[in-house]
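Report on one structure; see the data block that follows.
A single protein chain has been omitted from the complex, and every remaining protein chain is retained in its original position.
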Amino acid sequence: MWVKKHLISMGDLSVNEITKILDTAKMFSVSDQSKIKTYDTLKGKTVVNLFYEASTRTRTSFEIAAKRLSADTVNFSAESSSVGKGETLLDTVRNIEAMYPSIIVVRHPLAGTPLLLSKRVRVNVVNAGDGPHEHPSQALLDMMMIRDVKKDFKDLEIAIIGDIAHSRVARSNIIGLKKMGANVRVSGPPTLVPKVIEKLGVKVEYDMNKVLKGCDVIMMLRLQLERQSQKLFPSKREYARFFGLNAERLKLAKPDAIIMHPGPMNRGVEISSEVADSSRSKILGQVSNGVAVRMAILHLLAGGGQLYENSH
Amino acid sequence: MWVKKHLISMGDLSVNEITKILDTAKMFSVSDQSKIKTYDTLKGKTVVNLFYEASTRTRTSFEIAAKRLSADTVNFSAESSSVGKGETLLDTVRNIEAMYPSIIVVRHPLAGTPLLLSKRVRVNVVNAGDGPHEHPSQALLDMMMIRDVKKDFKDLEIAIIGDIAHSRVARSNIIGLKKMGANVRVSGPPTLVPKVIEKLGVKVEYDMNKVLKGCDVIMMLRLQLERQSQKLFPSKREYARFFGLNAERLKLAKPDAIIMHPGPMNRGVEISSEVADSSRSKILGQVSNGVAVRMAILHLLAGGGQLYENSH
Partner (left out) sequence: MWVKKHLISMGDLSVNEITKILDTAKMFSVSDQSKIKTYDTLKGKTVVNLFYEASTRTRTSFEIAAKRLSADTVNFSAESSSVGKGETLLDTVRNIEAMYPSIIVVRHPLAGTPLLLSKRVRVNVVNAGDGPHEHPSQALLDMMMIRDVKKDFKDLEIAIIGDIAHSRVARSNIIGLKKMGANVRVSGPPTLVPKVIEKLGVKVEYDMNKVLKGCDVIMMLRLQLERQSQKLFPSKREYARFFGLNAERLKLAKPDAIIMHPGPMNRGVEISSEVADSSRSKILGQVSNGVAVRMAILHLLAGGGQLYENSH
């Protein structure tokens, strides 16, 4: 039975809850467009995507997930919203709530916003990314991929490489993977990987080559190019040289290590095309898992009962 | 039986028609997300939202209303439309009409645009706000709230306070409320409340404290902050002092007076948070009514027959 009303952070989720989401997502997972099924879970119900940051894949992934559960979906974006008219975020959300949607999916540049909202409204809230804080649905889809390939998290060696300091993807993955028994090591330039991150229970190692040794999973993060103007790294070229994953460097990992990236990729910067397009890359599989995991989240928050295939 | 083909202005509607819309809306009204029902009225039909002004709540309210009647909805916005390519409004609308939607919901900055369109096209037109002129669906949702609480409009004392001169919400409410037998008084700075407004049959009183005395309903209008640069009021602080509704001032109204606001609110300007969040505030109820009233409008324009709950 599922009892949580909101999905705000990986920190909130128990091992059982993570397992329940991944098991449910597995039921929604297909290997081929022709096998897509739709379900009645959210028929006649409304899912609102409230995005205060531009997004393609996450918003679309939630939108497609909601539609495959037969929801009506409505998209709000910051630009067209009343935010520009001086309305408070809470008033905006309460207004949306007053139209009686079932679930609000919210992305916001400020850490903690979805948590705050979830305490002040009655509608179910899903965090689709809050500043540098958390991005739980991304971590869950990543974990789904790791479990698909590696079967179990126990004692896996997982390397996360890049801008750890600003990455909600890294943060949510670290929390979730640790909880499930994996070991996590991180690497990147010291300006983007503060030593204090070790408090999350990860090992910091600034030499990427050392980090790769013995890894089962390599999770590359997107380099936010705007960090360059903030002087947090000198050049794309130098970044690629020290922290880019290429075929040569990949040999340092275990022979069956898989490669992941949350997208969008900077090819030739944090990851070479040869690696990104190799059979060991699970990057597109992550995207497919994203829809399945988001269907699972919406299905569970909506009550999580018996699955009825759409009658058509 | 419903015969009107378009919903353009409160001035067009008879007492019977207003009552019919409010009665129909009542059938669509729910008190809780779990009680939402959807209907077959617009199944297989298309509703186009054609918005030449940015809007969140009105567009979304119409979109959700249409979807709960099983319509397919398509959103047009001015930015992405062919307007920027020099096409006339009428050509744009005739093009949309040629794709055979059932209803076009139009918001436009120029007063009279929906009326003009309704005379030149065959498709049903709903006015979702035309410049400073009318916003009939807003007036109807406000009137629904007043009727819900006060049971009857006859001899009610209703105060509308703020920028009466530029407010289509005020205008549509004044026309509708007068028609139903209520008395309307208005207040605000003389720059925003011209004496000539009395021609609509309302009483103008520049002292807000006097206006509140004996009121059953207080309708606060949003202060358009851009009016300040037009020198129509000196400062937000001074505006709040003379025309803001706060707990102290509220005591002047009847003890059971209700408070309304079309949103988005400027908290601390035209309304204090204490008042906005009090049990006498009906502001979120107005938003809920908005969906019900718009379902009623779309249902009636689409033929208004028997209601069939969506078969799922």
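We just call them A and B in the order they show up, numbering each chain from 1.
In the analysis below, a residue touches a chain if its C-beta (ideal position, glycine included) is under 8 Å from a C-beta of that chain, and two chains touch if they have at least 3 such contacts.
Everything quoted here is computed from the prediction, not taken from an experiment.
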| item | value |
| --- | --- |
| Candidate in contact with the missing chain, chosen from B:Leu7, B:Val105 or B:Val123 | B:Val123 |
| Contacting the left-out chain in the complete assembly, out of B:Phe76, B:Phe153 or B:Phe233 | B:Phe76 |
| Residues of chain B (touch criterion as defined above) contacting the omitted chain | 40, 43-46, 70, 72, 74, 76, 80-82, 84-88, 91-92, 94-102, 122-123, 311 |
| In chain A, positions touching the absent partner | 30, 32-33, 36-38, 54-57, 60-61, 63-64, 67-68, 77, 225, 263-267, 284-285, 287-288, 290-291, 310, 312 |
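Throughout what follows, only the chains that are shown with their structure count from here on.
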| item | value |
| --- | --- |
| Distance between the centres, which are taken as Cα means, of chain B and chain A, whole angstrom | 40 |
